[in-house]
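Below is one structure. I have some questions about it.
Shown here: the complex without one of its protein chains, the others still in place.
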Amino acid sequence: MANVTESIGARQALAPEGAASAAGAHTLHGTAAGHGHHNPNLQHHFYSMEQQLEASTLGMWVFLVTEILFFGGMFLVYLVYRMLYPEAWVLGSNHLDVAMGAINTVVLLCSSLTMVLAVRAAQVGSRQGQVINLVLTIVFGLTFLVVKYFEYAEKFEHHLVPGPNFDMTLPQAAQQQLFFSIYFMMTGIHAIHMIIGIGLMLVILWMAWRGRFSPDYYGPLEVSGLYWHFVDVVWIFLFPLLYLLGAHYGAH
Amino acid sequence: MSYVPQNRNSYLDAAHGLASWLLTKDHKRIAMLYLISITIFFALGGLFAAAIRLELITPRGDLWGPDLYNKLFTLHGVVMIFFFLVPSIPATLGNFLMPIMLGTKDLAFPRINLLSWYLYVIGALITLGAIVAGGVDTGWTFYTPYSSVSSRTAVSTAAIGIFVTGFSSILTGLNFIVTTHRMRAPGLTWFRLPLFVWANYATSLVMILGTPVIAITVLLVFAERAFGLGFFDPARGGDPVLFQHLFWFYSHPAVYIMILPGMGVISELVAGMARKPVFGYSFVAFSSLAIAVLGFLVWGHHMFVSSQSLYAGLVFSIITMLVAIPSAVKTFNWTATLYKGSISWQSPTYWVIGFMGLFAIGGLTGLFLGTAGLNVHLTDSYFVVAHFHYIMVGGAIMAYMGGLHYWWPKMTGRIFNDSLSKASAILVFVGFNLTFFPQFLLGYMGMPRRYHSYPDEWQALNVLSSAGASILALGYALPAFYLTYSLFKGKLAPANPWGVKGLEWTIPSPPPTFNFEDDRQVVVDEPAYNYKPAREVHVG
Partner (left out) sequence: MSHAPITSVRTYVMVWVALLVLTVITYVVATFDFGMLNAPIALAVAGIKAALVVLVFMGVRYNTPLTKVVAVSGLFWLVIMFALTLNDYLTRGWLGIPGR
């Protein structure tokens, strides 16, 4: 039985057994296990927990790259029209409630802190820490959505929702309507990502509550955290670009 | 199915029943699920093509009427591109072979792989819904504001269908990237990988970086239609050219998604059929990456006449000339591989030779179109139609067919009728040239694309084109019969029916579920295509 040393890099193959069915490729016996014992969370096609975690992290980052480009398309639309209609962009921005935007920015930053503390709690083996921080993260996320709801409701009341009810008496009304189209599209899709994130966190919370995560296995928790932080990063850019354009003219 | 595979240990025999297929995590079964799905959509796209060519037999638009004709060419494009070509090689051959060529048991994320197939199916069903609801008439390019404001057809439904299917593409690419980076067998360094892996890896980069942009673009069009948000409507301050930038940012790299895997297949077939390592292996490998990257910098060559700035047009034109170079490198290297090779004239070779000729013509005509000055004359004419069909049908589909035939014994454990396959390849080659070469002439003479009627003097060429299309259709229909026949009556395939090098040929046909016999670990210690050179014969 050949011993196979475990590491991510190149491995030495010792005394290969088994049929050398074609020159240059041969198979070895050996259990594919991490550190000499079989972690029940190790999926069959991976040979170590480390490989599994690295693959999961890389996979989530590749997915986040697609999200960067997905939101990026909307940022491009924002950018082009801001260049074409700079005054309308300022006028539109002045209608947005900076206070609510700022509150939401702080809320999300807090949620990122609690998220990372939840992952850390798993790394140090604290089930209670995971549960408390995940609950807080979810609460912050819901707070964000509630504030967003009030913001949208206010827009609706003031006839700033694009469509037949849009206030066409505003200066540069058509271009302001374009600003609000982009505002609703960007913040709306961001909000949908928040909702998905909260759903994901509820599942992770349940798993954490059941004690699924430990210092030896917390991949799903960490990887979901990456998604959560990404949604926060998008808002970090949305806030100044949407809310603060008119700030130096004095918010209305 | 009542056939007996060679070994009862194969992935086909591992479990029975519909649930074992619909809930599988085996990349090989998922590949087969994709094979069935994309074949159905290929047939559907082909029906639309037949309807188009039927109309164009006569100069008057007397068969379908203008609105229906608009829908026919739109749906032909949408179905063929999004539901056949984009998934074709990666989702079938790629899914099947990548883990095996990487010496591993499965892709990194088997359940995500299954999810990608379900997303394909859901997107496809939604788009079928759009077709049943009356179709779409905007052209597959969905230019605004017609698509986002005026068209009274099922644009919104089709947009959602494409949106969903896009995620299928993204998840496949994600899986390939992570598997290639993190799950290569010991000893399998990057430069020992088969070129098919390099090609699919490069394709995956394009899928990841490009597809999200088409996703947001169709979503913006959907939002414009559904909620009246005027992103691309000039009447509301929107800019249609912005739509085109966003659309082509994906759709140009998309053509590389469609051809790069085919180039990977050709590399494998050339090495196998000539029993020779691919000439200039690292150049071919790097050229895949070069095409993937440069392909993102040229999208404006679809927009020379869109009112894009002339300066931008010139920049895009220059870079377009550059992106042709890696493709040329590959073509030269494949030719050099065949030179003095021990060529076996079996079925795959016919598809390869067909590919090389047709891809060369398609690629060269791309240079004509990439030249801004010429483009003004040729844009939106049949010259463009002929160019992209030479690449996508003459190139990508020939490569797909070649690969399907080359790996058929491995995937199904059956040998197909070689003579019928050669006949198909010849029929496809002849039919294809008859269909599309006249279209270069028509385009040069000024016949616009997407028109259902034309001046009488062009009828001869159009009739020739339609006649060629019927031969082409026959060439594609034949494999449906002899390949299916082989599943029931074909001889059982050995592990290595072609006698070629490669990890996939070291395992049984069909392979067992975990590829390399359960828990054994593959180790590789030789380069790809490690053929011994033929002994030289000294005379005298």
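As written, the chain order gives the labels A and B, with residue 1 at the start of each chain.
We adopt the following convention: a contact is a pair of C-beta atoms (placed from the backbone, for glycine too) under 8 Å apart; a residue touches a chain by one contact, two chains touch by 3 or more.
No experiment lies behind these values; they were computed from the predicted model shown.
One chain is not displayed; in the complete assembly it touches the shown chains A, B.
Shown as candidates are B:Ser309, B:Ser453 or B:Thr484; the residue that touches the absent chain is B:Ser309. Among B:Leu128, B:Leu297 or B:Met321, the one in contact with the hidden chain is B:Leu297. Hidden from this view is one chain, which touches subunit A at 34, 49-50, 53-54, 57-58, 61-62, 64-65, 68-69, 72-73, 75-76, 79-80, 83-84, 98, 102, 105-106, 109-110, 112-113, 115-117, 120, 123-124, 215-218, 222, 225-226, 229-230, 232-233, 236-237, 239-241, 244-245, 247-248.
Hidden from this view is one chain, which touches subunit B at 181, 209, 213, 241-242, 245, 249, 296-297, 299-300, 307-312, 315-316.
One rule holds in what follows: only the chains that are shown with their structure count from here on.
Inter-chain centre distance (subunit A to subunit B, centres taken as mean C-alpha positions): 32 Å. The residues of subunit B lying in touch with subunit A in their complex are 103-110, 112, 170, 173-175, 177-178, 181-183, 186-187, 208-213, 215-217, 219-220, 223, 227-231, 236-239, 242, 245-246, 495-496, 501, 503, 505-507, 514, 516-517, 519-526, 530. Listing the residues of subunit A that touch subunit B in their complex gives 4, 8, 10-11, 13, 16, 18, 21-32, 44-47, 51, 54-55, 58-59, 62-63, 65-74, 76-77, 80-81, 84-85, 162-164, 174-175, 177-178, 181-182, 184-185, 189.
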